[in-house]
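I have a structure I would like to understand better, so I am pasting it below and will then ask my questions one at a time.
Here the complex is missing one protein chain, while the rest keep their positions.
Moving on to chain A:
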Amino acid sequence: MTELLDARGLTVSFDDRAVAQDIDLQLAAGECLALVGESGSGKSVTARALVGLAGPRATVTAERLQVSGEDVSRYGERQWRRIRGSRIGFVLQDALTALDPLRTVGAEVDEPLRLHTRLGRTARDAEVERLLTECGIPDPERRKNQYAHELSGGLRQRALIASALAAGPALLIADEPTTALDVTVQQQILDLLAKLKRDGHGLVLISHDLAVVAEIADRIAVLDRGRIVEQGPALDVLSRPRHEMTRELLAAIPGNRNAKPRQVHRQGPAVLSVRGVSHRYRERSGQYRQALARVGFELARGETLGVVGESGSGKSTLAKVILGLLRPDSGDVLLDAEPWSSIGERDRRRRRREVQFVPQNPLGALDPRYRVGSVLSESLAAIGVPRSDRLQRIAALLAEVGLPPELAVRRPSELSGGQRQRVCIARALATDPRILVCDEPVSALDVRTQATVLDLLADLRDHRGLALVFISHDLAVVREISDRVIVMKDGHIVESGPVDDVFDHPEHPYAKELVAATPRIPAVETR
């Protein structure tokens, strides 16, 4: 009996509305099945239905639902609890919130052991350390007594995986396990999952990104609006996609699509000059951490500078300095060759409209109680647009970012992720800026939405002649939109130059590592 999972005709509905329909999934030991689709395609709810946790209001039906050869289709909550953790392990997205922040990671890994095994305290203790080691956490005696917030993103994701594996489930379901992580760390977690697969675990991997699953999936099922529209061996699906949705998902992968040829190139003198900027923060321990070390570059109208590096490399500090929100310890930022970072806030405020910001998380960056119209109106008022003109300007701004005018009366919670980011872009455009600082503007978005937002930013840059500072940990995204790029590590620029040169011939070891870690689909035809 190697069949770990056998689902036929699985249907999940909320109030008679099916969010997943006629799902067929089979998985054997040592195999990886990827469930791929956009947000809202029904992939997460399908996965949750496989452990009986689709939600209290969900109705789950299936012609057949077997886990390790056992029929679970009529299971009650008590029976489900017996197999959760022991037969099926589940890994969620972000370990910082998916592990109890008030308990040590050791206690979290220990919990399934206490429940599902008869091991005594010392035996469990040894088992926790073994599990942490198995998941690639060095120094487990020390790590098990630490809390999630004390571990790096990669280590705590490993700890989360260890807690899912603790009671020895043969089947592991991972729902976007690398989405919150940097590229290099993502690669390490994918390697860990591949190792678990080789060790004989069956793996269901859920992602919105085909490039991420390409490396380890044996089979891929593509979901669209609650149905599996295509399922087959990974190579077939990736190289000979039959369904439109699969083709679109493949085409949306940054670096994989035919980006529009650039229309406008660098024009005229620098609008933004960053010269030898250094900044350091004082940490709690009393030591100083160098966030920026002699960083410098110039940026002209219509030009995009990509800024890459992993978390903690100083990218966001650089954004704050450019936005004039943080005064650097030394060095200068100039706007049109006039002082910007060194002047007082009163003088700077008059020119703030020229430098605007596009955030990573649009839901957090919009006041939940403001309607879209009020959000834009506030920015228009800030630059003195009379009330009588604002409605018209709002409609024009919405049109410019590709949103219908009706959206002006909606609240952020009533918009999709892509629409929210477009609202944030419209807000940035409202003051008629010359420089746009985008801090990870697409990393919270689905691959397909990501592609459309990138196109929008490129269009705006070309039509308005904006200078773009584009910060991201994702090389493929940066490559697609940037003219030049700087690679940052520990506050230093370790490599810079035209984007193709840097990515095709990286010289610094760290730049090489970044390029190598970017998920890629080998030999794919998109059309």
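Operating definition for what follows: a contact is a pair of C-beta atoms (placed from the backbone, for glycine too) under 8 Å apart; a residue touches a chain by one contact, two chains touch by 3 or more; residues count from 1.
In this section, contacts and distances are computed from a predicted model.
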{"item": "Name under which UniProt lists the unshown chain, selected from \"ABC transporter permease\", \"SCP2 domain-containing protein\", \"NADH-quinone oxidoreductase subunit D\" or \"Sarcosine oxidase subunit delta\"", "value": "\"ABC transporter permease\""}
{"item": "Omitted-chain contact residue, chosen from A:H149, A:R282, A:R369 or A:R387", "value": "A:H149"}
{"item": "Hidden-chain contact residue, picked from the options A:V51, A:A270 or A:V295", "value": "A:V51"}
{"item": "Touch with the omitted chain, as defined above, among A:L92, A:A170, A:V271 or A:V494", "value": "A:L92"}
{"item": "Residues from chain A at the interface with the omitted partner, ascending", "value": "51, 53, 80-86, 88-90, 92-94, 97-104, 111-112, 115-116, 147, 149, 160, 163-164, 166-167, 284-286"}
